[in-house]
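Note that one protein chain of the assembly has been removed; the remaining protein chains are unaltered in position.
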Amino acid sequence: MNLLNFSRRNALALALLAGLPAVHSLAATDTPTRGGTLVLGSTQALRHVNGAVQSGIATAVPSTQIFASPLRFDDKWNAQPYLAEKWSLAADGKSLTLNLRKGAVFHDGKPITSEDVAFSIMAIKANHPFTTMMGPVEKVETPDPYTAIIRMSAPHPAIVLAMSPALCPILPKHIYGDGTDLKVHPRNSTDVVGSGPFRLTEFKAGQRLVLERFDKFFLAGKPYLDKIIVNINPDSNSLLLGLERGEIQMIPYATNSTELKRVAANPALNLTNKGFDGIGAINWLAFNTAKKPLNDVNVRKAIAMTIDKKFISKALHGGFSQPADGPIVAGSPFAIPDLITYPLDLKKAAEMLDAAGYKAGADGERFKLTIDYLPGQDEQQKNVAEYIRAQLKKVGVMVDVRASADFPAWAKRMATHDFDLSMDVVFNWGDPIIGVHRTYLSTNIRPIVWTNTQSYNNPKVDELLNTAGGLLDPTKRKAYYATFQKIVTDELPIHFINNTPYHTASSKKVMNVPTTVWGPASPYDEVYLK
Amino acid sequence: MLKLVASRLVQGLALVLAVVVLNFVLVHAAPGDPVETIAGASGGMDEKLQAELRAQYGLDRPLPVQLGIYLGKVARGDLGYSYFFNLPVSSLIGERVPATLALVLTSVLAAFLTGTTLGVLSSRRPNGALSQTINVLSLVGFSAPVFWLGMLLVILLASVFPVFPVSGMRNIASDGRGVADVIDVLYHLVLPAFTLGLVYLAQYSRLSRAAMLDVLGADYIRTARAKGLSERRVFYKHALRNAVLPVVTILGLQFGNVLAGAIVVETVFNWPGLGRLAYESVLRRDYPTILGVLLFSSVVVIVMNQLTDLCYRLIDPRIKTT
Partner (left out) sequence: MFARNPSAIAGMLMLSVVLLVTLAGPWLMGADPFEIIAAPMTPPFSDEAMLGTDYLGRDVLTTLVYGGRATLLVGAVAALLSVSIGITLGALAGYYGGRVDAVLMRVTEFFQVLPALLFAMVVVTLFSPTLLTITLAIGIVSWTGTARLTRAEFMKYRNLEFVRAERAIGASHARILWRVILPNALPPLIVSATLAIGSAILFEAGLSFLGLGDQNRMSWGLMIGASRQYVLSCWWAVAFPGAAIFVTVLAVSLIGDGLNDALNPKLRER
């Protein structure tokens, strides 16, 4: 991972480059045209646009337009200057100094200073759902209006990544610092004053958002677009039609294989699967290891062997997804290639179940299980659950697919550990500290969804994760994570199925479609329409 | 008269209260709560934060206390804040009412006019071919599932032959102002209103046919005929006027079903109305919004019922209702 090395060795070079437009893109030699409206299609209704208190991709897309952050990232995980011209992580990893550019202003004209950065970081620490992100942060010092020093209680390698647009929006202290709980602040969706390239001019709850160019954005000449309209329609079919007809120009986070096929076949449209390594979404099958017979690792392995991941990716996902074999997504610097896999082998699975003491009865049945799935993403979740049911029937395991009417019902089941098997999709969120540790640490076995609901308990894994979480050297960290991945794929508290095939579908008129590690959850200041 | 109105008002209020209380209890009894939805939308949330949110929303208090607080607010006209959007429920509803109103008014009115015409025509010769055809056609309209019809229409008239828009109330990029906007909305209204109207059409045509046949057998009609009035005059001047009454009654009561039919049609066509808001709020456990919409629609139904009743009594003083 280059974050650290880049900032320490090339800080000077960076300072020189800081005044120029962004280092990382503008691949084409065309001059960008100014103007035009970009219409985005989204299937998820979002609560509001304040990414400091609300995570998730639905909020991230508008939040990264409205609010700037200290740093931004390119497609190789390299940090780039944004609000901060330069930055440096101390040798002991316990403080990060941000040097802010001068002359940047909020949408109401007031200057952006280190006070706002300090306020925002502490607000994120207090309110953001991901507590590990800013966990060790103790305070932010502001020796002068353009310097912020983040002080941490322990070395925290994730801190640089935590300065991303999606994770660290800089809020105006003079608006949000009025004492109201930020989670329910009235300015989260009305009269929003932000720091980013676009201002929010319309927010129709559950229907659409309109963003317009902020003329005094601190990167001169940007953004190129006049307007961005986010159109919310839960029916992805209709969004696709809109894209085909030219009413919509971009659909980020598209996953439906039928739709992707149509986009791929359409000469007027572009399809890319780049830009999603940051969120690192994995579809997996979770086992409740506290329940019989799933407490027996051999039973879990047998179940894994009835699942043909290649079939799932090819047949159920139209070839658009890639099988996933481990807890860390393939595009991450910490991923390793040689993990323990479980190729399809029904015969061996049956033998293993016999050996584990679960012989088939006269009717061919060994035992019953239930499988739940996250509602609302049928192709990635429900369909795979039904496929698994059909496969397990072949080895005598009778599975009942339990549908939850909606998300809260499923979340309740997971939280109370009222499940045997469940399909799920969980995001890595860039640095394993943010999105990976939570699933495997035995200290995180809690009655909340998306924690260690599998009741997995391995002290060695705890040690590996906690150590890796406190080391700054990426090579050393990688070694620990490698061991961790090998253990987890051997002990199988979770059987990983595939990477969620997120794609961005766009009209060929859209140039500079964001494909950095954070993809569509980054500022669109360089996007323009041909 | 005034006494009647007053007593009806009190009855109406008691009814609304009962509706609110029942739904409050039910909605809170469903598994999972809004904080879990918010946690879901966030991709996970810490215990401490969840507890903070619950306290913020008053969800950690005992149910009767929550109910009392809610009723107190409602009495003052405050429908509370949506948990999901953190916006006032009244403004969320206000934003959506015009869309649903446009949809329902158009479809019901069109259905009423067309249906009544068809029904009356078919009653001229009750056993004739036209009558039978209209009868069967209206049954077709009644029997086809609304969402199925809607989806087939979308495929046919918005995808295969792109005549109409696929979904939504307006062109996505439009500003929503001026005459151009009205035309835009009307254009988007065609398919959803037609789909929704088909069901009502069936009801009105059958009803008006039955009502006409009923009236045509009455004494005063025979008297009119005996007096030598033309069949045409008898039919249109005397019979029709009286047959319209029960149909109008149903029209008034029909408005009470605003929400049910609208939910499905609004979902198929992504029409930004109350129905969709209600449906999505149930899935999100957004209690204040669910209750707000239920309250609103109950009030509408009660008001329409009372108005219909009053009109009925004014038009026909012979009617005595308990």
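Each chain carries a letter (A and B) given by its place in the written order, and its residues are counted from 1.
Methods note: a residue touches a chain if its C-beta (ideal position, glycine included) is under 8 Å from a C-beta of that chain, and two chains touch if they have at least 3 such contacts.
These numbers were taken from a predicted model, which means no experiment stands behind them.
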item	value
Candidates B:Val5, B:Val140 or B:Ala180 - the one touching the absent chain	B:Val140
Selected residue (touches chain absent from view) among A:Ala45, A:Ala330 or A:Val401	A:Val401
Residue in contact with the excluded chain [from A:Asn50, A:Ser236 or A:Thr516]	A:Ser236
Touch residues of chain A, complete complex, unshown partner	235-237, 240-241, 256, 258, 262, 315-316, 375, 378-379, 383, 386-387, 389-390, 400-406, 409
Residue numbers in chain B that touch the chain omitted from display	11, 15, 18-19, 23, 26-27, 29-31, 126-127, 132, 135-136, 139-140, 142-148, 151-152, 154-155, 159, 213-214, 217, 256-260, 263-264, 267, 278-279, 282-283, 290, 293-294, 297-298, 301-302, 305, 322
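To be clear about the criterion, only the chains that are shown with their structure count from here on.
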item	value
Chain B residues touching chain A - in the complex, by the definition given at the top	30-34, 36-50, 52-53, 56, 81-82, 84-87, 92, 95, 158-159, 162, 166-168, 171-173, 270, 272, 276-277, 280, 282-285
Chain A - residues contacting chain B, complex	37, 39, 44-48, 54-56, 58-59, 127, 129-131, 181, 183-186, 188-190, 204-208, 229, 231, 233-235, 238, 241-242, 245, 247-248, 405-409, 411-412, 415, 427, 429, 438, 446-451
